[in-house]
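Working notes, beginning with the structure itself.
On to chain A.
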Amino acid sequence: MVKLQSRIPEGPLAEKWSNYKSNQNLVNPANKRKLDVIVIGTGLAGAAEAASMAEMGFKVKSFCYQDSSRRAHSIGAQGGINAAKNYQNDGDSIYRLFFDTVKGGDYRSREANVYRLAEVSNEIIDQCVAQGVPFAREYGGTLDNRSFGGALVSRTFYARGQTGQQLLLGAYQALSRQVKKGNVEMYPRMEMYNLVMVDGKARGIIARDVITGKLERFSAHAVVLASGGYGNVYFLSTMAMGANVSAIWQCYKKGALFGNPGFVQIHPTCIPVHGEYQSKLNLMSESLRNDGRIWVPKKREDAVRLQTGEIGGVDIPEEDRDYYLERRYPAFGNLVPRDVASRAAKERCDAGYGVNSTGLAVFLDFKDSINRLGKDVIEAKYGNLFQMYEKITDTNPYKVPMMIYPAIHYTMGGIWVDYELHTTIPGLFATGESNFSDHGANRLGASALMQGLADGYFVLPYTIQNYLADEINTPRFKTDIPEFETAEKEVKEQLDKLMEVKGIMSVDTLHKKLGKIMWEHVGMGRNKEGLQKAIEEIEKLKEEFWFNVNIPGEVNDLNPELQKASRMADFLELGALMAKDALHREESCGGHFREEFQTGEGEALRNDKDFTYVAAWEYKGDDKEPVLHKEPLKFEYIEVKQRDYK
Partner candidate 1 sequence: MKLKLKIWRQKDPHSRGKFVNYRLNDISADSSFLEMLDVLNEELISKGEEPVVYDHDCREGICGACGLYINGRPHGPDSLITVCQLHMRKFKNGDTIVIEPWRARAFPVIRDLMVDRDAFDKLIQEGGYVSVNTGSAPDANSIPVKKVYADLSMDAAACIGCGACVAACKNASAMLFVGAKVSHLTLLPQGKVESNERVRDMVAKMDELGFGNCTNTGACEAECPKGIKLTNIARLNREYYRATF
Partner candidate 2 sequence: MSGIIISSLGKKLLMSLAGIFLITFLLLHMGINLLVIIFEDPMVYNKAAHFMSSNILIKIFEIILFGGLLLHVIFALILQIQNWLARPKRYNKANYSNTSFFSKFMIHTAVITLTFLVIHFLDFYIKAKFGHAAEIIVDGVAYHDLASEIMDKFKMLPFVIFYIAAFIFLGFHLIHGFQSAFKTLGLDNKKYTPVIQVLAIIYSTVVVAGYSIIPLIIYFL
């Protein structure tokens, strides 16, 4: 029987992390080089912790499915990274960042974790600047900030519209330095397919060489997951095409609990879907909401004329425009948190005010800012985003308003971890987006980068030592033991089974079907009936998949279709779990909006009495229902209230 222990250190909130560090076990330098750690993924969390642990002296094996560790999808983050530096002298503090994050997450995250996150946020900026990350600067030579959703201060550091890229390159370069020094063995194009457990502890992985198709075994004293989020279960998302759930899903199936799988973030500012063959949704950074105003027409007939293409946004006079975010949330206006902005857009479009041919788009208009600040200023701030928009849509956003619509962007859910980022499997850790994380039911903009790097640079490299200190007597071991044998066989059988289906439908065709079910029923608006339907439909689709999927090529060879199919098999199981989680949580909170539970004004209505907990699901077998465990959330430093952005 699994027992959830959050292992939050004693002491006042502000001292917990330093107390923890003062009292934790450490590994001495001579022993560090005898200990191996496997890190799955090379995004912000993965690259940062692999580099940091290698600097400390551990031997690290770093894996990524991409051809180079520099391509992990953290690179796609555009807007920025939060920190409580208060360089702008606008009243920011660690407590305020902590408070905003807990509130933004709709009071469904652990206080101690979030406080630690806010605490180390400042060190992250220091570290990244020292690495040569070219953050935007003022003329005086100091760092510049901008504001993001859900905050009343400017605390977001940025490097044009490519902050994620620059932070990732910083971590990648730190990692490269350790590769050169021989402390990190780098395994690109190598995908984790199974977790190997020896005596109840995580001891290694089975990975598949993407190029040769060969299965390989790797052993270590601990395994760290940093494999990112699972938004691709929706097929269309802002994730990279290869982003998948498989690494964490295998760990879930080996006994690691999955926390809050149904908490998904839908980003309000993405380029709307254009057609059947679309493979990917493009994000327009949240930072655009600093200067862009979101609106739809006031009159239905104008909306209809927009939908038929008779008129464009510029043809609608000022008085006929409904700046609905400014109307509904005067205090935060266009900078309300993402879940609120997304739902408001959906509400307007569902009411028939959508502005493109599909009726699923709203305007993001820069006319006023361009008039106020001039085109040059806007270009300097957002030039690359505007250029990207123009390349994709063939319209010029300096002249006509952008069209945007919400899209799947981030998954707050993930593997359940305690304060030490330790999963329920000893020796298995989860970091970054892959853990259920510090964001509760909704993540604030510019906080994903902060959390990935906090885990990677400053948290995991410490907390893992508390575990490894007890492993110093475990010698390096060979992989020819039965546990590895069995784990490899499981993978082989699964892959062979996939190859043997020999149906007539491509993986993508089936994946699109899954995506439709998920988006419709487990997306922005959820209800009991829909979620139950989703569970049934996913079950049917799963049968269809295992009966009808068509994978050309060989199993022991470079085979992208097999890779996709294997990921898809896991997404199908995950989709069902997400629906179950969303179904059981009979309240609305953050990104999880149950239509049955809303205020008269259409805002999310929490049920704090019954649902102030983390839902952690335990796998019991393919044909058995997962078991729900609850980690109650206690709020000692923050008063739990209805979120109010008015």
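If you want to know what made the cut, all candidates are chains of the complex that A comes from, given by their letters.
We take it that a contact is a pair of C-beta atoms (placed from the backbone, for glycine too) under 8 Å apart; a residue touches a chain by one contact, two chains touch by 3 or more; residues count from 1.
Because the structure is predicted, anything quoted here is derived from the model rather than measured.
Among the candidates 1 or 2, the one that touches chain A within this complex is 1. Interface of chain A with candidate 1 (complex): residues 48, 51-52, 55, 66-73, 75-76, 85, 87, 123, 125-132, 134-143, 159-160, 162, 164-166, 169, 172-174, 176-177, 179-180, 186, 188, 211, 238, 240-242, 274-275, 277-280, 282-283, 387-388, 391-392, 394, 457-458, 461, 504, 506, 508-509, 550, 552-553, 558, 560-561.
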